[in-house]
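Below you'll find the structure, written out as structure tokens, and then a few comments.
Omission of a single protein chain aside, the complex is shown with its protein chains in their original locations.
To keep things simple, chains are lettered A, B and C as they appear, and every chain counts its residues starting from 1.
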């Protein structure tokens, strides 16, 4: 039992090392993400889409998983998630620059369409919602094969409106699957506000109707996110079934580099977002608890910047795909 | 306030006349339905699908609606519903015999694919789930146009698994539409049992997650069904939004004339069904309350049989569709 | 007359039809305050309000299904699918429902509905923001399929589509939105569905196309002009109903047919055009019916070298024209 004086992280059994790892993962993700916007403005990256503001829930979730054993069916905001699972900054930048060695798709897809077999990050499309069903299928196969694997998927608040999302939750409930659906609820689907997306405050209210567990969590709070996710993973591993986590997060950037959120979000709302920075919040916690010092933080930021610099330099110099390879990999034999 | 001695129907404000009407509608529906199975066995009706066991919820619902003003997007078990809204036995039999004058589809569709403009029963396909979305669209249009109409739709328990069902409920919740979805939950989708269809006992549990009202009702109990439906209609008319009614019912027949439910339902279960006959139950109530006598009942049965006889004779003698009319009504101008 | 972009043509048609007939309304993802991801519906939200310019949930099947229901209750919905690539979740509602409302009810019901969607590539859209989907729908009896390629047509054909009593699929090539400019007549006009447009008369061969490819064919034809080869370019404009007479008439004149489309070769709508010619103008043909289309790979990659390799280019079209003319 946690005593009154016990820290939040100690109550969760989290060691300082792990806290540092998670902090560093968030910082790196933000650094990579910011850089891609710079590249976009420089005309070097035709399209970017961001995870800024969504880092806490993603990094927390990744740290409850076993990379290479548990599965992720991601969505396009999952840069922090994928980095935390082991994707390198360089691998991501190869996609941003549309280079042949992009491990996700050989630059066939837009950047942020993640998929890396070695990390069990399953290839994803742009079609919102389809990945959730795949995650159910993965979980069904794990269960059928008697394997101790957890299948995790992410989606936005808008994505939950898709029929596929419902069909997935229903399957997960029927078969009590080792499946976790994380809804990253940032109040918008491009410009469509929450009130026009659903008639309730949070989709976590839908869990009961499927026979799955529901968790509504502040997705900007790393420790709260970690707690909810860990409970979900334990539930999955214990054969107690699926969990729907709805994590409230803040979308810091426009939807993508093709969007301008000032067209539809009030200025005051945009300013208020900044107070919801998950990285700031965790940094303050770590400083307050003495887990990191200002100097540590400075070092981490510098390391991450250096990592990004190197990734960009390497990726920019890499080869572009060859036109004739357009015809490859339609089928196994071609 | 109902006093202890007040009858259930009086508490609902139901006059004996209306009770008789509803009773007669159920009896007629059953008579028509039974006859079509006879015709099927005689080789005169290649395909039949039944509403037997579902009569109470349907007739109750129809009696809360204003035919020709409120809308119904039906499904293939809604014979009692459609008769109660004003479809004649003869009109139905024209479909059963696949005759040109079938008002539903000119015998282009299988029987029980209802759709009659004059009654505001909207044309339905065989594709499970699609009708629910149409009902939402109808309701949205009514609301947009400021019309005081209620849009009702029916679907089976299996049908709620479709993505379309979810998307519809979500719309209904967002816009607080004058929309009512009646789930006729008969525990099976053809042979697939409830436990493999959903992870919960009743879909009424899903209402809250959409921001719509939920009612779980015994759909074999006419008065309970009437009560739930009337509340839903009042809610809709008062602009208070949508209702999801889940009505437990018993499927008396095999799924359709192409099915044999003995292959997958235990004998004991089939026998137990008979004790759940909604018509029996309502008859007993009416006899107990002295609303009808045995003699009245006898007369009603005979009238209904005569109505069916006449419908069959008329429909059987009607013209078949002409082959060349195959090409008509693809577009307005053809 | 004023010079406008194709996108402006569409926007004007929407605005004018909504003004003219209060039954007309617009629904789709981001069509409201944002004005659509391509800004096609810009300004409509302010003019007509939220109920008639409705931002929908992210669920295409319901966008179409709700429009169907609303069309059966006295309104004229114009549904926007944000990208044609995302129309597939609505496939069932379009094919099983919208297309058959009239037929299956033996004429008792109808479904006056327009579904607009930007399609096509060449804009770094990658596998899921570049596709051509017209072949799926041009196969479906009960639907009409319209693809404008000029600002004038965009406006006039969209007006006809909105006024049409049956469901119309209206596909707008996204690369043409701002690239293609042209005169748009002042005032109200409607361009009839089912009529092809001869963009260029010619005697040596007939070239059939739609969307962006109609422009590429024009470029190629101009190139061939220099070599003394006169190419007739026909923009089909509506694939369903198809202007067979225009196709056959042209082939009877030139005896050579080239069909150009951006979609994958196999089973693309160009196959139908070629098959019609092969059956109904066989006696007039002096050469094989040639198709130029994209290769049979799932879609256009994001990276530029492969995107370029996928798209039929004016150069490739010109080369095929030359070969065919010389056959």
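Here is the rule we use: a residue touches a chain if its C-beta (ideal position, glycine included) is under 8 Å from a C-beta of that chain, and two chains touch if they have at least 3 such contacts.
If you're wondering where the values come from, they're calculated on a predicted model, not measured in any experiment.
Chemist: Considering the whole complex, which of A:16, A:67, A:86 or A:137 touches the chain not shown?
Modeler: Considering all chains, including the one not shown, the answer is A:137.
Chemist: Write down which of B:51, B:115, B:159 or B:278 is the residue touching the left-out chain.
Modeler: From the options B:51, B:115, B:159 or B:278, the contact with the absent chain belongs to B:159.
Chemist: For the chain left out of this view, which of C:245, C:296 or C:315 touches it?
Modeler: Missing-chain contact among the listed residues: C:296.
Chemist: Of C:31, C:95, C:212 or C:325, which residue touches the hidden chain?
Modeler: C:95
Chemist: Counting contacts across the full complex, list the positions on chain B that touch the omitted chain.
Modeler: Looking at chain B, the ones touching the missing chain are residues 46-47, 98-99, 105-110, 113, 125-129, 158-159, 161-164, 189-193, 196-198, 258-259, 263-264, 320-327, 330.
Chemist: Over the whole complex, note the residues of chain C touching the chain we left out.
Modeler: 61, 85, 88-89, 91-92, 95-96, 99-100, 103-104, 127-128, 135-136, 138-142, 240, 242, 264, 266-272, 274-275, 277-280, 282-283, 285, 287-291, 296-299
Chemist: Which parts of chain A are in contact with the chain that was left out?
Modeler: 71, 73, 102-106, 108-109, 113, 115-117, 122-123, 125, 127, 130, 133-145, 149, 151, 163-164, 167-168, 170-171, 174, 328-332
The rule is simple: only the chains that are shown with their structure count from here on.
Chemist: With centres defined as the mean of C-alpha atoms, identify the chain lying farthest from chain C.
Modeler: B
Chemist: Per the centroid of Cα atoms for each chain, what is the distance between chain B and chain C, given in Å?
Modeler: 41
Chemist: How many Å are there between the centre of chain A and the centre of chain C, using C-alpha atoms for each centre?
Modeler: The computed centroid separation for chain A versus chain C comes out at 37 Å.
Chemist: Would you pick out the residues of chain B that each touch at least 2 other chains?
Modeler: Residues 163-164, 167, 170, 174 of chain B touch two or more partner chains.
Chemist: Considering chain C alone, which of its residues make contact with at least two other chains?
Modeler: 56-57, 59, 61-62, 89
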